Structure formats: structure tokens, C-alpha cells
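The next block holds one structure in the form of C-alpha cells; read it before the comments.
Here the complex is missing a single protein chain, while all its other protein chains stay put.
Right, chain A next:
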């Protein structure tokens, strides 16, 4: 089941979205962003997602709905460190349920530019809207992506491949 935000995104006129999107990217402190329909979302085998913006320089990362559901009620989120530059696969944060702690790994090489502080107060947003990158959504961080990050991005799965991947996982 897609989140409300995703449904809205699909229905939004792309030109309008592009304008809003570029504006939101330039003002880092802006409390919410509106994503463009021409962003591409890809997934890692470790259940993180990343939206790459049309400019191919910025992105938003989070954990997949599949993962959020499987982990159960998340009660604590450790957010990445703003300003930190990380390599693909580095542990940048963690999500914790009663029974387990899971690392959030960087889906691509990137620099963390903004973190979703709302999650500190409301970790449950991660269960409700894990793949929503708006204010109140379960996104984890906004990032800057360099050449290496773009190359990493190309190796990730698109949503169709990811759905197939999770369908084959024995959970």
C-alpha cells in the first residue's frame, strides 16, 4: 500500500512540482519539502530508499515501508550527524523496536545536509509513513550526492526490482 504522500505525488502536475522542488532544495532549513514526480526512488538490499532529485545533486533517504512494517513498532530513531560525509554502506543511524536494533546504512556515498528531527519526538512516523519525504513523514535525512554517489545510485534497485526482492525474502 502506497503512502498518501506518494499518491499525491503521482497526481501532481510535474511543472508545478519542479518549481516547488528546486525552491525547497536551496533553502536547507525549510521545514518541509515537496518532491518532484521526476525524482527517481531506488532501494538497497538492506531496505533503505533514496530519492535522487532531478538535478542529480541532492537526495532524500529513508527506510522502506517493507522494513518498517517488518521491524514492528519503532520506539527510537538515532538520526545521522548533519554535515557528515559517508560512504555507501556506512552506518549512519539506527532504528530500534522492542526486540531489535537495526543500523541505517548510507544507500550511496553522500553528505548529510539535513536530518528529520521530528522523528526524535515521533519515531512512530517511521511506521506510519516511512517512505514519505514531506514534513511529518518518515524520511531520515537529506543528502548531497557527488559523482561516486551517482555511481552508487545506479547499482540500486528500482521499486519494481525491490518489490520482487522483498517478495523473495523469506520473512
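Criterion: contacts are C-beta pairs under 8 Å (C-beta built on N, C-alpha and C of every residue); 3 or more make two chains touch, one makes a residue touch a chain; residues count from 1.
Just so it is clear, contacts and distances are computed from a predicted model.
Visitor: For the chain not present in this complex, what protein name does its UniProt entry give, out of "Ras-related protein RABC2a-like", "Oidioi.mRNA.OKI2018_I69.chr1.g3653.t1.cds", "Cytochrome b-c1 complex subunit Rieske, mitochondrial" or "Aminomethyltransferase"?
Guide: "Aminomethyltransferase"
Visitor: Of A:104, A:119, A:141 or A:156, which one is in contact with the hidden chain?
Guide: Only one of A:104, A:119, A:141 or A:156 touches the chain omitted from view, namely A:104.
Visitor: Just the residue numbers, please: which parts of chain A touch the chain that's not shown?
Guide: 45-48, 63, 67, 70-73, 75-76, 78, 87-91, 94-105, 169, 171
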